[in-house]
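Missing here is one protein chain; the remaining ones are kept as they sit in the complex.
Showing chain A:
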Amino acid sequence: MAEQHDDGSAAASKHPHAAGDAFAHDTGDAITAQAVTINRPVGEVYAFFRDFTNLPTFMENVVTVDLLDDTRSHWAVKAPGGGTVEWNARLTAQEANSLLEWTSEDGADVPNSGRITFRDAGARGTVVTATIVYDPPGGIVGKVIAKMFQREPAIQARRDLRRFKQLMETGEIATPAMNRRQFEEMGL
């Protein structure tokens, strides 16, 4: 495994295997990390995200998130050709206004894990960074992943974070739809 000698994240590394550094508890070697700065206080941003039932309002392919208990949740995500794929996710770490880490439980159709960090950025608001580790696309899993993340997880995560930012900063999500009917066709 190549070592990094600068302050860039593992996901930005030019070395192909640096991604393995990101999480000790997942062996998937595809990784994406995206950061966005949201012009709202960290407490507000964390609280909205921590209520996972809010996530479908800005995550394009997430249909529902149901809370099972304090750390476990059930996810339903749009699948290719209609229908959904579903799994349970478990929080593996959480620190208020700072950090959320999760992993999918055994038996998930699309094994995944990740980390969201929240950092107070003073007058600029809050820096939110999402790091997602997932099995590399291939076979049926790859198809589901491709659909779930529209093209690839990096693009989907980036777009979902932008929508999160828009919702927190403006109270709505920007759309070019001319009317409700077009909006229903376009989706988020």
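Going forward, a residue touches a chain if its C-beta (ideal position, glycine included) is under 8 Å from a C-beta of that chain, and two chains touch if they have at least 3 such contacts; residues count from 1.
Assume contacts and distances are computed from a predicted model.
Entry comment: the absent subunit's protein name, as recorded by UniProt, is "Glutathione-dependent formaldehyde dehydrogenase", drawn from "Long-chain acyl-CoA synthetase", "Carbohydrate ABC transporter membrane protein 1 (CUT1 family)", "Glutathione-dependent formaldehyde dehydrogenase" or "CoA-transferase". Checked against the hidden chain, the listed residues A:G82, A:G107 or A:P176 yield one contact partner: A:P176. Residue positions on chain A in contact with the hidden chain: 37, 39, 124-125, 155, 158-160, 162-163, 165-166, 169-183, 188, in rising order.
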